[in-house]
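Other chains of the complex are left out, but the ones given are in their true place.
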Amino acid sequence: MAIEAGKTGERTAKIRLGMVGGGQGAFIGGVHRMAARIDDHFDLVAGALSSTPEKSLASGRELGLDPARCYGSFEEMAEKEAARPDGIEAVSIVTPNHVHYPAAKAFLERGIHVICDKPLTSNLEDARKLKAVADKSRALFILTHNYTGYPMVRHARELALNGELGEIRIVQMEYPQDWLAEPIEQTGQKQAAWRTDPKQSGAGGSTGDIGTHAYNLGCFVSGLELDELAADVHTFVAGRKLDDNAHVMLRFKGGAKGMLWCSQVATGHENGLKLRVYGSRGGIEWTQADPNYLWFTRLGEPKQLITRAGAGAGASAARVTRIPSGHPEGYLEAFATIYSEAAAAITAARSGTAVDPAVVYPTIDDGVKGVAFVEACIASSKQNGAWVKV
Amino acid sequence: MAIEAGKTGERTAKIRLGMVGGGQGAFIGGVHRMAARIDDHFDLVAGALSSTPEKSLASGRELGLDPARCYGSFEEMAEKEAARPDGIEAVSIVTPNHVHYPAAKAFLERGIHVICDKPLTSNLEDARKLKAVADKSRALFILTHNYTGYPMVRHARELALNGELGEIRIVQMEYPQDWLAEPIEQTGQKQAAWRTDPKQSGAGGSTGDIGTHAYNLGCFVSGLELDELAADVHTFVAGRKLDDNAHVMLRFKGGAKGMLWCSQVATGHENGLKLRVYGSRGGIEWTQADPNYLWFTRLGEPKQLITRAGAGAGASAARVTRIPSGHPEGYLEAFATIYSEAAAAITAARSGTAVDPAVVYPTIDDGVKGVAFVEACIASSKQNGAWVKV
Amino acid sequence: MAIEAGKTGERTAKIRLGMVGGGQGAFIGGVHRMAARIDDHFDLVAGALSSTPEKSLASGRELGLDPARCYGSFEEMAEKEAARPDGIEAVSIVTPNHVHYPAAKAFLERGIHVICDKPLTSNLEDARKLKAVADKSRALFILTHNYTGYPMVRHARELALNGELGEIRIVQMEYPQDWLAEPIEQTGQKQAAWRTDPKQSGAGGSTGDIGTHAYNLGCFVSGLELDELAADVHTFVAGRKLDDNAHVMLRFKGGAKGMLWCSQVATGHENGLKLRVYGSRGGIEWTQADPNYLWFTRLGEPKQLITRAGAGAGASAARVTRIPSGHPEGYLEAFATIYSEAAAAITAARSGTAVDPAVVYPTIDDGVKGVAFVEACIASSKQNGAWVKV
């Protein structure tokens, strides 16, 4: 991977990037910007950063944007940037969920590549419509399921896909947090407010915000496709409008089974995303908070602790690794890998060449599956946990 | 707790103990004997250790038993020991599950206290009949859900029952193993053979052997009662007659939710029993393989790692602790605690005095609940995961 | 190992054991008794448990000893037990250090085997005299450096002695505690009082009490012999009469180097004994608080976590293992292994047969080395850290 832009030969021109959302007070916008900078493939040159022209301008000034390219809405930005000879080639969409569909549509229809936060949309209907738009567009669509960018996640996937685990039997996913253990959305906490608001988030609370991450990760690593699920979705905090805990049983195509637990009220957990996959010949365990380690056990042999860039880590991990083993890479580097994979694909598209087959990123299909997962959880729970096909 | 017999004052006479099962080639019998010796409250003086008189005698000789008290069957032992003036006061039953009921019945009906391995019986009907016998008997019944003997489990329970966790919302239990990842029962491995044989084990494989432990632990610590469950029970290894993996969703009375996963095919796990309980004010996490630690987080405060006999460990842990902190106690000590609790109750019964209210051990009611749990898992799974009341 | 007495064939008669020290209020005496019971090779039948006849009798009664065999002094016990046809065959000496020499001498000279707590004596002169006594005696001498009884320590040693680590270069030993971070010996805490009293402990405080353990462990596992050391021994707590912290640099014969740190004022540590050994081909790490794990890395390969009784654990660990992997054994089991090794040697001596060459226990030579280590630390420190031969 060209972790650093143009690491070999003449440097490729950086990709001109815009951003929708991510203004003052936002969280994930800043993450996207740092991620885009780490490997130096992008230049942020335009933004519709906030919901009003004034706020958008103020946020843009802080970031050193040309005031003329600080827009009051994504529609204006899409139109004007598409008309500029030096207009943006790609846009990052980092708004609450309900804006993803119209914003992504506006850019895709103008041939501007979209890098979009998850979940794809706030409902399955939008997700499918957006997929139709993307399928017709010449522009690429990259979904930032950022955990797939961790080197040890790549290595886990390599082990699974290469058959090192044997036939996969069990996939255990969990993503517990505790930041919503109390009704902080009622106190004006902005992140909590929109995430617990069905109008902005859609039908799922914890299921949409973090359950989709765990689900995506389980499928990404195992290579399995979900067949059906049975869910017990619940809201523990009084007055909350969306779920804050979900227990889900899973049946994958081909016979594997699994469980997924996501919670925003599990006291003691910060971002406790964990994946475990067990096959007939081996098992693996990975924890997001300690991402440079992968536990791997071959049946009948001692457990191995494989480290990023250490002995035993394979080519797929090495490809997305920046620094030597023992010097931890973190969340921002994994996120940067999504951006660098996107850059590789966009650069190839720019020149009409084929993208390196090693390039991997979550697609709009993964996005549709994520929204389908959320709606299946809600549907199953409404039927008292009946099995629902996805 | 009188961890060492008669630690204060004049020593009480040791309890005369017999054993059913536990002969050559058995596993759990030796564990019970070591557990009974550690705190020195028992004298093993008789046994029906194997299924034939010859084997029983050979096993008894190895243990230094009087050959006259090595019996060919539990029936013979119950009858003859009951008739001796120096007959056994208590018996440990450490056979495969299907023998628990008739053996326990034989001793209880003769007023001999029973210390019995789990699960209580191989089916719910036997469990209920045995409870009726026990309720009528003047003898005590102690079930060796040995994990309840760990000091940090006691402390976790103290935290939960004292309200330190607030209102309990979520209970996550898991017990993964990998020793049955291949069909070793077909190669004559004795432990595997009976555990996968419905005639000896009953309807549950992993659910009965280890699921009941996890379930008992979750209830013991949280103080909650299960209301209903939905299970996806499965056998991954071809030709196996009982389940080797189960995913279970749980609803407790009062509104708490939970999940239980037990597996004997989860490659990389030895005895991965883990319990996590989350409430509105705090959360705890305990892992059997590292039993001297308890993670405890009060909402909004740093995580604490409480150690057995260390700062922060309360009276209920101290009561069952033998040695200073930092010197690990293990599985045998936790098992010994069950025996010492039993000894405290038996000694009180012997003298007709009230037992110290701090004495805690799993009872026949816990045993009935365990068997009901197994049968509910099987029943739910047969109905494609429908919720089943327990 | 005959972990349980007479596990095969006819049971051997248990070894008649006496105890010097270990009366009311003692700590290590109870540990020795539990350790002696676990594998059932010993019968405690006599004691000089306390320093006065009255206390000794009271302590003996609590333990169920025959009052006639509760002695007021070790001298009386040695004389009277030696005269009995059913007198003790072995004695455990669990007093403060300064009593080890005269007590051990009294029993060894009467042909009674001695199991003695460490350090061997309170000074090197006594140690050497005791060695002379032991060398002349037909009785065995076993020193309870109990950490050598842990299965994973045995496995570490197997790896080192079999050359799996290559040429050993570095041995890092540490044993931090924090229980003496404040001057609790001035408040009447009995354990602290004698351990900080030069008359009872000898010249070393932390060096004698725990430094000797770390040193013994490093030599036991690596198979190396110390050549010389340079020490910076210090007392941090005002008014304390013996050291409570020591930093020591080590040079082993053959060229390996090492460091040893022992401390009783390292806040946050309970019994933080840790050993790390690095060779040209591999490295290992073991921590007493988590004793069922051994980290093992072959140069250029992923780290392995070897577990007691798990895959990768060799014969020397299996020999001293009681229960399956994943069910932790602890401090008392490791201590019990010392007793069982002693029993194997004593039983062989009883019958005049050769002891199984696999039997391993710390000897009087290890004891002399330990006391020499302490005195070398003190001597080096007095010379401002000059290198001192041991």
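In this document, chain identifiers A, B and C correspond to the written order of the chains, with residue numbering beginning at 1 in each.
By our rule, contacts are C-beta pairs under 8 Å (C-beta built on N, C-alpha and C of every residue); 3 or more make two chains touch, one makes a residue touch a chain.
This one's a predicted model, so the numbers in the text were calculated from it and none came from an experiment.
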Total identical subunits in the assembly as filed, 3 in place: 4
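Note that in this section only the chains that are shown with their structure count from here on.
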Size of the rotation, in steps of 5 degrees, that lays the CA trace of chain A over chain C: 180
Intercentroid distance (Cα basis), chain C paired with chain A, Å: 55
Geometric centre distance via CA averages, chain B-chain A, whole Å: 44
Set of chain A residues in contact with two or more other chains: 296, 303
Residue numbers on chain C that touch chain B, as the complex places them: 4-11, 14, 27, 30-31, 33-34, 37-40, 61-64, 177, 269-272, 288-292, 307, 310, 322-333
Residues on chain C engaged by chain A in the complex (per definition of touch): 296, 300-307, 310-312
Footprint of chain A on chain B - complex, ascending: 165, 169-170, 172, 176, 178, 181-182, 230, 232, 234, 236, 245, 247, 249, 251, 257-259, 261, 263, 265-269, 276, 278-285, 295-299, 303, 384-385, 387
